[in-house]
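Since the structure comes first, as structure tokens, the remarks are kept for the end.
In this view, the complex is presented without one of its protein chains, the others remaining in place.
Chains here go by letter, A and B, matching the order in which they are written, and residues are numbered from 1 within each.
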Amino acid sequence: MSFELAQIGLVHANGQRALRAVTLAAARGERLAIIGPSGAGKSSLLRILATSLRPTEGRVSVLERNPWQLPGAELKRLRSRIGVVHQAPPLPPRQRAITAVIAGRLGQWPWWKSALSLLYPADIAGPREQLARLDLADRLFERCDQLSGGQLQRVGVARVLYQRPELLLADEPVSAMDPALADLTVSQLHSEAAARGVTLVASLHVVDIALRWFPRVIGLKAGEIVFDLPAARVSDSVLRSLYASETGTLPTQDNQPLDIAPAAPSEPTARKIIPPPRVI
Amino acid sequence: MSAPTLAERRGALGFCVYCWGAMACLMAVVWASFAYLSLDLARLFTRESAGYMLDFIARFFPPDLSAGFLRRIAQGTLETLAISAVGTLLAALAGLLLALPASGRLGPVFKAVTRFLLNFLRSVPELVWAALMVLAAGLGPFAGTLALALHTSGVLGRLFAESLENAPPEPARALVESGAAPALAFVYATLPLITPQLVAYSLYRWEMNIRMATVLGFVGAGGLGQMLYYELSLLHEPQACSVIAAMLALVVVVDAISAWVRRGQMRQGG
Partner (left out) sequence: MPRSTTQQALRDPDARARATWALAAVVLLWPLLLVAQFRPADLFDARNLKVIGGFLGQFFPPNLNGEFLGLALKATVETLAMATAGIALAMVLAAPLGLALSHSLSISRIGPGPGRALGEALRALTRLALLALRGIPEIVWALLLVRAFGLGPAAGVLAIAVTYGGMLGKVYSEILESGDTRPARVLLESGSGRLMAFFYGLLPGSAQELASYTVYRWECAVRASVIMGFVGAGGLGQLMDQSMKMLNGGEVSTILIIFLLLVLLADAISSAVRRTLA
């Protein structure tokens, strides 16, 4: 099993409850999307999976270890096998893109290699390849404060791709990108997960990307899992009840109305399938 | 995956040539300093010198805590506090006076002259001023007060002048245009704008001057420093230990108070 969450609950220090009785598990190689309205607890759930947040109730098992029972060195090693793409990329403005990408392997390299890379990168071809996958190869030596929001998000994704983790977590990885780039990015995450047979979990605010790329969709609302369905069985009514309190239209990357026929769950073939665009 | 091109290899170098050169220069200067002083730091870590230092430290304990001596220490602490307070106050007043010409409000000639004066005042270390003031005013805390006042007016004068230069001129100009004298316009319009900054600088300097005042006594300018020098030169180590403890306590308390004040200001949004 890639991860197992059993009855996870999370209460913030100020008394606010973020997650309630969440039970979720995934085998290695699965690809899941977590969708839900803002404030549903998607980020908290991902942070618990990333072992950067400790749940107040329940049991966690990530990559078959319980992170909170491990000694320091083993926890460090476990964390280097988990890659997280953040919504707001944690990149220092004055750092160059190549250094930012190389930082993905800090948990795996010996200290002298990491130290040397500060002065001269130990690996130029590797980061170049990852940035090229995201159409950013020409920005290899530019400073992060010269990149746009969408480009920065892609550099963050490139770092995680360079890390080659066994569990890929993505917290709203495409929120700052236009639909074409968003598709490119998610397709790269998808192909990375498929090629290496690793698990991919993405939390998304937009529904069309989730339905297009992920075979399994989890709906989260007010800290509880509302549904856990294959993408084909996620119907319009299911989505509307999830986003009940939001505005009339469902959120999509290009703000176009989502095209879902209100088919009964027993007739999956009646659903119109939106084909993924060809990857360059 | 192709190997990196030559252009890429060149672009990958972390710093420009200038930065590499600067770092190398810096390293060379540091190394040269050690070499010039022919410091034998390895001597510090031999067993012999460790034993010697431990012997030396042992002579300081137990510190002298007799009532009479503690009373003298309390007096010395009060003297130190008074030296720093009066010295900083005088410096703030003098600094404000000197900041007016130094910010260019009275013409370029005065600006150049006062800037030179302020630089001179702050370039001379407080202890040197104290030694000079001991000659001018005799031994005792008055010399220390004057020394702090002289040095700190150089520092505060420069900071105040910068504040004045950065203050927006519109409020004062508006008053002058409606008939007020320039001096009054300054007091009513510009001064209230910069007063919080001036007060903050002065309080910060006062904190540093308390540390300084403990030390000025070494040349006879009163306070805890004079007591320490006296006791050490008579080789009264236990008494010296008490004085050092008092100095440490004073600095810790002042640090804590200023941290508390700063946290209170941040909470108020100051």
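Note that in this section a contact is a pair of C-beta atoms (placed from the backbone, for glycine too) under 8 Å apart; a residue touches a chain by one contact, two chains touch by 3 or more.
Owing to the predicted nature of the structure, the values given are computational and were not obtained by experimental measurement.
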item	value
Which residue of A:Leu75, A:Ala137 or A:Val226 touches the chain not shown here	A:Leu75
Sole contact to the chain not displayed, among B:Asn119, B:Asn166 or B:Thr195	B:Asn119
Positions on chain A where the hidden chain makes contact	50-54, 68, 70-72, 75-84, 86, 88, 90-95, 99, 103-104, 106-108, 111, 114-115, 118, 163
Where the missing chain touches chain B, by residue	18-19, 22, 29-30, 32-34, 36-37, 39-41, 44, 52-53, 56, 78-79, 81-83, 85-87, 89, 119-120, 122-128, 131-132, 135-138, 140-142, 144-145, 211, 214-215, 218-219, 222, 225, 228-229, 232, 244, 247-248, 251-252, 255
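Following the convention adopted for this analysis, only the chains that are shown with their structure count from here on.
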item	value
Parts of chain A lying in touch with chain B, wherever the complex brings them together	98-99, 118-121, 124-126, 128-129, 140-141
Complex contacts: residues of chain B adjacent to chain A	1-4, 8-9, 11-15
